[in-house]
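This is the structure I have questions about; it appears just below.
With one protein chain removed, the remaining protein chains of the complex are shown where they sit.
Take a look at chain A:
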Amino acid sequence: MAPSDDPDRRDFIQGVTAGGLALGLGAATSADPPADVGQPIPMKLTINGQDRELQIEPRVTLLDALREVLHLTGSKKGCDHGQCGACTVLIDGRRVNSCLTLAVAAAGGQVTTIEGLAKGEELHPLQAAFIKHDAFQCGYCTPGQICSAVGLMAEGHAKSDADVRELMSGNICRCGAYPNIVAAVQEVQQLAAKENP
């Protein structure tokens, strides 16, 4: 079906246009958004090295696309507002809150989630260090903490324990595993520094 034949899509475009015009004229009541919004569009994401084709609404966040559409539930939702860090993933190696990123905005980038860190059975050094140092309790913030720590190491700014604490402060752990998380991150960082001075 050609796009112009799709009544929903046409309605959507018209709705957007009308809404935009109405806004300009100050005539819209903000309480009444167009009832018929949310036309799915095709998009292609690269997640953990795999290309995934999706047909989802443009308003779907990367987090909801991962969890609800692709069933990659390792990335967690703790606030949906960029306040807890549980949804942290890596896009092109940089840590981002996937709840604040529209899925469509991640198209063209390399998305890495917690499911993509281990090499088969072999855990990523941070994953192994988290187990060794008991750097989690309930485990719900853990994927975000680990992805954030991968990003932190790549940034290369965190040297002292205090640096790690400051630069990991976007990742809340209500269970209070912080001292153990710092220990785990520092052990892996220092080992990496020794191996690649």
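Following the convention adopted for this analysis, a contact is a pair of C-beta atoms (placed from the backbone, for glycine too) under 8 Å apart; a residue touches a chain by one contact, two chains touch by 3 or more; residues count from 1.
The rule we apply is simple: contacts and distances are computed from a predicted model.
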* Can you tell which of "3-isopropylmalate dehydratase", "Polyamine ABC transporter permease", "Acetolactate synthase" or "Xanthine dehydrogenase YagR molybdenum-binding subunit" UniProt lists for the chain that's not drawn? -> "Xanthine dehydrogenase YagR molybdenum-binding subunit"
* **Candidates A:V104, A:C173 or A:V188 - the one touching the absent chain** => A:C173
* Since one chain has been left out of the picture, which residues of chain A touch it in the full complex? -> 8, 32-33, 35-38, 57, 59-60, 64, 67-68, 71-81, 83-84, 86, 113-115, 117-118, 123, 127-128, 130-132, 134, 136-143, 146, 161, 164-166, 168-182
